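One chain of protein is taken out of this complex; the other chains stay put.
Right after this comes chain A.
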Amino acid sequence: MKKLPKTDVVVIGLGWAGAIIANELADEGLEVVGIERGPWRDTARDFNIGTVTDELRYVMREELMLRTRQNTCTMRNNPSQTALPMRTWGSFHPGNGTGGAGNHWAGITFRFQPEEFRLKSHLTERYGASAIPDELVLQDWGTSWEEMEPHYMQFERVAGTSGYAGNIQGEKRPGGNPFEGARSGDYPTPPLRQPYGPTLFAEAARNMGYQPFPVPSSLVSEAYTNPYGVTMGPCTFCGFCTNYGCANYSKASAITTILPALMRKENFTAYTNSEVLEVLTDSTGRQATGVTYIDSSGDKWEQPADLVIVAAFTFENVRLMLLSGIGKAYDPVTNQGTTGRNYAYQTANNVTLFFDNKNFNPFIGAGAVGMGIDEFNNDNFDHSGLGFFGGGSIRVTPIGSAPIGYRPLPPNTPKWGAKWKRALKDNYLSTMSIGCEASSYTTRTNYLSLDPNYKDPHGRPLLRITFDFAANDLKMAQYCTGKVADIAKSMNPREMIVKPMTGHWSSVPYQSSHVVGGFIMGSDPSTSSVNKHLQVWDVPNLFVVGASAFPQNPGYNPTGTVGALAFKAAHAIRHFYLKRPGEMISA
């Protein structure tokens, strides 16, 4: 092992969270080193317009995703099973390389609602403690909407997020989302124009008395220059978006919005194709001293640093903490320990509508163009007597229709042969679907730990996921998908397929990459791993940033909140920590 000269800050992972913090701390004048497991990625070279439109390569063969050979997870539905490795990705699609999963994400950019940050208190106040199902272990975040709002704003300005605000400083605006928390300002770019499917859906929803709004989207609608001086171009609705990199500099990611500015700073250095193995601590265990990493020639290095930021995505954040012996591993039997607890997911539901005489031109799309309603999300509706909590974001977001993956077929159609072909041809252009991306609430037996049987190429245990849907979430899925079906029926399709989430969580079909928790934030060190500044309890110069901090998952996509938390941590470091290094409880 070779030891490198000490740096002020080392950041692990150069996706959204890592790039945001690295840039903020470089602006503070600190010497910052970013260490990224995957390759350097660049729009012009890697997402070239001549070759980016390749479904086989980017979706089926997972070009931009982490290779499972390098690192994967094992999974099981409950603690009595033996977990087995996910040999290919399915359920979710972790990223690799500069930009992280932000290169191939879809771009839907919601803020969580004010109640979410004090969910347990809120539900207790509104319904009484006894109304909360016993299986759930909900928690407050230890922070508040007021503390989060400025950082949501910062993230949206960097990403150029397009949308139409429904609530500016308490003033409601028709056409926006009436359920969003009061915003200090509008979205940086106007909403995207809408294709046919979302337009039809919005009309039907409006007729039923709901208030549809354009889905907020970090795919910019017009040329935009962000506060770092980086310019993005308008989205062209190419439909090769989710799972692909954008060739137009329209989809916000760290490589299109932050790294071009960050790389030019003298005091920032990036090591790519370099995998961090461990966060080092001193003999007291209360001070991080740096990290070790291995480069692609197999050489091991130690990078000492005064401040260590872990931003390696939910799974690797938790695994690195377990491998480094930081915090106490969670044990579902004793309910002790915090590393790995409160792992949650997202409950995906949808309704497919088959029409005879409509043409949706489904190839016109984008990861995040569409219309949605929030009447049945989170606690926006009265849950009294329903026997569950939570809800989902209901929306139509056509992501494109490359046909290896997009082949809508009515019920009871054969999967091959002449009848199959006829049915596919007849339904390909005239089918649409309404999704409901719903909450996932935490239980005692859903958690992350080190796998006892399976190892990565360096001989270290893989991360083990123990997860199944809470009964609460399956009830919620039935209820909310029923509401979606009502809207769908009013649109008079010839036929429809109603698919609420049922049964066990399966690692096989793609659902969403919104894996959260495992190193959660809170105000009590016995039930959380980091404080509201994302600072690790008892190791004040170590910050662990990402969706790993969510105590449970609402019916929204996570990244707006991941970005806001990264800015929040950076703000605390710049304004409080550097002045007085140590634990920042009351700041």
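Everything below uses one rule, namely that a residue touches a chain if its C-beta (ideal position, glycine included) is under 8 Å from a C-beta of that chain, and two chains touch if they have at least 3 such contacts; residues count from 1.
Just so we're on the same page, contacts and distances are computed from a predicted model.
The complex appears with one chain absent; UniProt names that chain "Gluconate 2-dehydrogenase subunit 3 family protein" among the candidates "Cytochrome bo(3) ubiquinol oxidase subunit 3", "NADH-quinone oxidoreductase subunit H", "Integral membrane protein" or "Gluconate 2-dehydrogenase subunit 3 family protein". Checked against the full complex, the one of A:K3, A:K328, A:K421 or A:H458 touching the unshown chain is A:K421.
Only one of the listed residues, A:P195, A:P332 or A:G518, touches the absent chain: A:P195.
Summary of contacts with the chain left out: across A:S121, A:S144 or A:N359, the touching residue is A:N359.
The chain not shown here is touched by just one of A:S130, A:S297 or A:N492, and that residue is A:S297. Residues 39-40, 42, 44-46, 48-57, 60-62, 67-69, 72, 75-77, 81-82, 84-88, 90, 193-196, 199, 234, 236-240, 247-248, 259-260, 263-264, 266, 268-274, 295-297, 358-361, 363-364, 401-404, 407, 415-418, 421-422, 424-425, 428-429, 453-455, 504-508 are the ones on chain A that touch the missing chain.
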